[in-house]
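Yeah, one chain of the complex is gone here, protein chain that is, but the others are all in their spots.
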Amino acid sequence: MTFVQAINEALHDAMAADPKVICYGLGVDDPKAIFGSTKGLKDRFGPDRVFDMPTSENAMTGIAIGAALNGIRPVMVHQRLDFFLLAMDQLVNNAAKWHYMFGGQRSVPITIRLILGRGWGQGPTHSQSLHAWFSHVPGLKVVMPTTAEDAKGLMLSSIFDPNPVLFFEHRWLHEIAGLVPDGDYRVPIGKARISREGRDLTIVAMSYMVVEAIHAIDYLAQHGISCELLDLRTVAPLDWDAVFASVRKTGRLLVLDTGATTGSVGGEVVARVAMDCWDSLKQVPQRIAMPDHPEPTSFGMTRGLYPRSEDIVTTVNKMLGMNVAIEPLVSQRRHPHDVPGDWFRGPF
Amino acid sequence: MTFVQAINEALHDAMAADPKVICYGLGVDDPKAIFGSTKGLKDRFGPDRVFDMPTSENAMTGIAIGAALNGIRPVMVHQRLDFFLLAMDQLVNNAAKWHYMFGGQRSVPITIRLILGRGWGQGPTHSQSLHAWFSHVPGLKVVMPTTAEDAKGLMLSSIFDPNPVLFFEHRWLHEIAGLVPDGDYRVPIGKARISREGRDLTIVAMSYMVVEAIHAIDYLAQHGISCELLDLRTVAPLDWDAVFASVRKTGRLLVLDTGATTGSVGGEVVARVAMDCWDSLKQVPQRIAMPDHPEPTSFGMTRGLYPRSEDIVTTVNKMLGMNVAIEPLVSQRRHPHDVPGDWFRGPF
Amino acid sequence: MSELRPNPSAQIAPGRQRELLFQMKRIRHVEEKIAARYHEGKMRCPTHLSIGQEAVASAVGLSLRRDDFAISTHRAHAHYLGKGGNLQAMIAEIYGRATGCSRGRGGSMHLIDLSAGFVGSTAIVGNSIPIGVGLGLSAKLHGTEQISCVFLGDGAIEEGVFYESANFAVVKRLPVLFLCENNFYSVYSPLRVRQPVNRKIHELAGAIGLTVAHGDGNNVESVYQITSVAIERIRNGNGPQFLEYATYRWREHCGPNYDNDIGYRSETEFLEWKARDPILLYENLLLSAGLMSCGDVADMQASIAAEVDEAFEFAESSPFPEASEAVLNVYKL
Partner (left out) sequence: MSELRPNPSAQIAPGRQRELLFQMKRIRHVEEKIAARYHEGKMRCPTHLSIGQEAVASAVGLSLRRDDFAISTHRAHAHYLGKGGNLQAMIAEIYGRATGCSRGRGGSMHLIDLSAGFVGSTAIVGNSIPIGVGLGLSAKLHGTEQISCVFLGDGAIEEGVFYESANFAVVKRLPVLFLCENNFYSVYSPLRVRQPVNRKIHELAGAIGLTVAHGDGNNVESVYQITSVAIERIRNGNGPQFLEYATYRWREHCGPNYDNDIGYRSETEFLEWKARDPILLYENLLLSAGLMSCGDVADMQASIAAEVDEAFEFAESSPFPEASEAVLNVYKL
């Protein structure tokens, strides 16, 4: 089952389990059904619980909050995170703080799906990964699953969490397939997953960067290098125990991030590890994230823009003083640099 | 001259020097004149260049951008940063990216003044210091002056900078007095200032935290501890050379931040220093920032909420294995914990 | 645009008339007391008084059911009390005490009393409007008869979120009452620097698709009648309604003082409105109609004074929350 199908299944299961779950957003009931993720929901649960909306991101976020204050569990979706910037007042001044500022009397159980664009001409305003913003705001939870299994389990946990949850979906993950358990299972929010066990170095990553890390790690393994991979799955609250435990074991840290480098969650991870694992660190931690400039649209200009497995290998080489060749890894790649695979033909 | 008077002087000088500078925002021409900072501007430069606005933060930001694209230099003000959250789409998707996404043909010379509230019941939505957000967005400049001299010099630099600049004014600094040169002088954006020279430890701070640091450092000096204080003045672009140079000299780093701890600029400073000054660090870097929860309103609940000079001394004690008593420092303080001094009587 | 007409024949029962006067006097007395003691520096939070605007809050509060929802703004005391919010908890909140309605977290601008259907008030202009619409959506989804009353000012009309929220409420025919108190100022800014000179706010609301009405916000009976009709229409499934009431804030935008001297508005303008004090007008009406005697009024005043004194004593004698509590409730566990 693919990542997007897993989300669709989670939405079906949640809405079937609890009549208070509703789902809305631009296009949830249109023929494309948000890349298939909302397929069948309206037919099954009706137009009162599944509906399209006006292009009014700010008010529609506040409306979700208001409904949530009275027991509804809204699941809202934005086809690009970039559109959600219109709703920061509602998110930060209301959703994140309501439970706190009224003395814990009511909480805001909303789930907001944010799809991250990348490549194929998405350009400056259809490609931003601003999880660092949301993790800086007390009261918000931010999940960034990589696998189909985690997508379903975290979607269910998000919908039934009593707090506002931002659910990130990297567009390049939508068609990635994996085994997904049937029925209702919950992947706990705030717990990282050890995706690969290893000795020599800890790689911490989230969302799509986990995929690049896996390519790199499995390749490095062939050369006797053993990396541990921590898939954060949630970046707020972040699973510091898991991060520290792994770094204390390996003594080395490389953090990967889908966002711009400066001020990234990756930076916070490096900082905390430096402060809390100082004595365990055998060498200087490293970070690989997006460059500090907008994503250009041109095919020519995005060449080499995204950190890929070969960049991870190069950094690991530096850190461990090895020099594993990257060419074999690069030459494996069958599709252009600006698409995740043949399944993506644009436009979004 | 006070900090707020310095800003007023900078606005007067800028508007006199360049007819393309305009100034607007809620209340710029009202009897309170934004805490006095816009006093006299309308009388001197007229209602076309100095005007009040509708409570429409988002559109008014876009209007500033549009005017700036045609040679106007708008200076906009928000009495609290928190209100500006309504304009994140215009700031991030337009102002920050316009120069980049149209191939460098036009830039957006706007200055947006953001006043930070604190204490005296400002509460959850009148007290947020979100400079970490803005420093994470390529294309934005973020200045956070501490002294009256820097306030004027940086305001002039901001107004005449060809890029969007966010000008932070901590409310607790408004009445702080200092010597301010006459006429047009520019404090360069992106350059930190060594506020105190020192040997044993580097303290990096911005905005109001510099004041607390000075109290701590001067007090520590009496006990033979020599701290170097770097007043960042600008957090984006941040003066890494200055930070690294100081840390390489002292081998120790303590970062102070006015924002929430997790994901703070302070964290980015710790991370970069760990990555770039690894070999110079004699010990684990430290960070002191606001706790990861909203600011409550109650006088009782804000007790001990804000990091003060004694907290800095306590941390320096730990880092240097000293134990300088903090009582003398605390007992000096003459006013309640929720106000900067007798001059502040609320409400804002 | 559909205009909605009050029902003139609707007679207000004498008991209700006394309640209207009582509510107004009670709100006035509470706020006068806050004003009188604010300088003591124990109410340490920005506080926006509604003195002069009591008629709307009182009449609307009495037109709504207790289980209806209300949501408000920075200027929420009157709305909260009118809806039946607990007085002691409000005063304690303004004093920042543990017994406050928000446990001291929010202060004057963050009032809540769920038992009275007062879901909250916020300090960001306009940002409680969609919250109120969302409450209306929830009532529709739950299939209850509740309606959601959204209090807003003339300044909040300028926020795009009002327009977006109203549009959605109309599209979904939600049980929402938009209640706009037009007091002609946003802080020190008169309407003309913020909105077109010949605009009528209720007409604008009508063009968005809301059924609208407007009236004299200082005439408590007409507010009561117009609002009751609107609420009835909403409850009968006729979709969202918008009411605009003209009224006037007597004191400074934020804080306890009079500020007609600082120049943003004239003393004459203030005096004209003061001459139309909603409380005096109504008190005289009830007296002259023989519906109440001076003695009744005096008793009413006395009972209010006693209750309010008690509330302030309660607040002042309540403890502050522990500073250590500040870390709680970031997330609901």
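Going by the order they are written in, the chains are A, B and C; count residues from 1 in each one.
Keep in mind that, in the parts below, contacts are C-beta pairs under 8 Å (C-beta built on N, C-alpha and C of every residue); 3 or more make two chains touch, one makes a residue touch a chain.
Values in this document were obtained by computation on a predicted structure and should not be read as measured data.
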Can you pull out the displayed chains that the omitted chain is in contact with? A, B, C
Just name the one of B:23, B:41, B:81 or B:101 that touches the chain not displayed here. B:101
Which of these touches the unseen chain: B:63, B:284 or B:339? B:63
Which of these touches the unseen chain: A:58, A:93 or A:234? A:58
In the full complex, which bits of chain B touch the chain not displayed? Write them out. 20, 22, 48-49, 53-54, 56, 58-72, 89-90, 93-94, 98-107, 138-139, 141, 162-163, 237
Just checking the interface: what residues of chain A touch the absent partner chain? 26-27, 30-32, 51-59, 82-83, 86, 120-126, 291-294, 296-305, 338, 345-348
In the full complex, chain C touches the hidden chain through residues 1, 158-164, 167, 170-171, 193-196, 198-199, 203-204, 206-209
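Here, only the chains that are shown with their structure count from here on.
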Compared with chain B, which chain's mean CA position is the farthest off? C
So, comparing each chain's Cα centre against the centre of all protein Cα atoms, which one is closest? B
Distance from the CA centroid of chain A to that of chain B, rounded to the nearest Å? 31
The distance between the C-alpha centres of chain A and chain C, rounded to whole Å, is 42
Would you mind pulling out the distance in Å between where the CA atoms of chain B average out and where those of chain C do? 37
Which residue numbers or ranges of chain B touch two or more of the other chains? 58, 82, 86, 123-125, 292-294, 296-297
Contacts with 2+ other chains: residues of chain C: 100, 102, 104-106, 110, 122, 124, 160-161, 330
